[in-house]
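Up next is chain A:
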Amino acid sequence: MAVGLPAYLVLAAILFVIGVAGVVTRRNILIIFMSVELMMNAVNLTFVAFSSFLRALDGQVFVFFILVVAAAEVVVGLAIIYAIFRHRETVDVTDMNLMKG
Partner candidate 1 sequence: MSGAASLMEVALFAVLALVAIVAALVVITHRHPVYSALCLVITMLSIAFLFLLLRSEFLWVMQITVYAGAVMVLFLFVIMLLDLRREERPWRFPENRLQVGVGTLLALALVAELIVMAVAVRLPGGAGGGISPEVVAAQGHTQLLGRLLYTEYVFPFEVTSVILLVAIVGAMVLAKKRVE
Partner candidate 2 sequence: MLGFLVLSLGKIVVVFGCLMLTVAYMTWVERKVISDFQVRLGPTRVGPFGLLQPIADGIKLFFKEDLIPSQVDRTIYLLAPALSLAPALIAFAVIPFGDTTTLFGLLPAPLGMHITDINVGVLYIFAISSLGVYGIVLAGWASNSKYALLGGLRASAQMISYELSMGLSIVGVVMMAGSLSLVDIVKAQGELGVWFIVPQALGFCIFFCCALAETNRAPFDLPEAETELVAGFHVEYSSMKFAMFFMAEYANMITAAALATTLFLGGWRGPVLPPVVWFLLKVFAVLYVFIWFRATLPRFRYDQLMAFGWKRLLPLALLNALVTAAVIVGVS
């Protein structure tokens, strides 16, 4: 293939870190959640890239599982966000500090 593995990995790394930056810098919990999804997509990309270059499909099976689990996670996560919003009228994570020790 014309494009090598490192290219995919670097792209995945960049996307992953953009996700990380989103999680760290944003205060809107929905954006943070989206950034997490972005990170997961980046990881999926590395999985598929490795799988393709190693000529073994197992990595893609993992991506399949990640897809399913991500869907489940989003459903529950958004339900939690909705529940929090109903109680506290906010999506700002700095306001969600009830677990303070």
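Candidates were picked such that all candidates are chains of the complex that A comes from, given by their letters.
The rule is simple: a contact is a pair of C-beta atoms (placed from the backbone, for glycine too) under 8 Å apart; a residue touches a chain by one contact, two chains touch by 3 or more; residues count from 1.
Since we're looking at a predicted model, the values are computed, not measured.
Student: Going by the contact definition at the top, pick out the neighbour of chain A in this complex from 1 or 2.
Tutor: Result for chain A: touching candidate is 1.
Student: Where on chain A is candidate 1 touching in the complex?
Tutor: Contacts found on chain A: 1-3, 5-22, 24-28, 30-31, 33-35, 37-38, 41, 44-45, 48-49, 51-58, 60-61, 63-65, 67-76, 78-83, 85, 91, 94.
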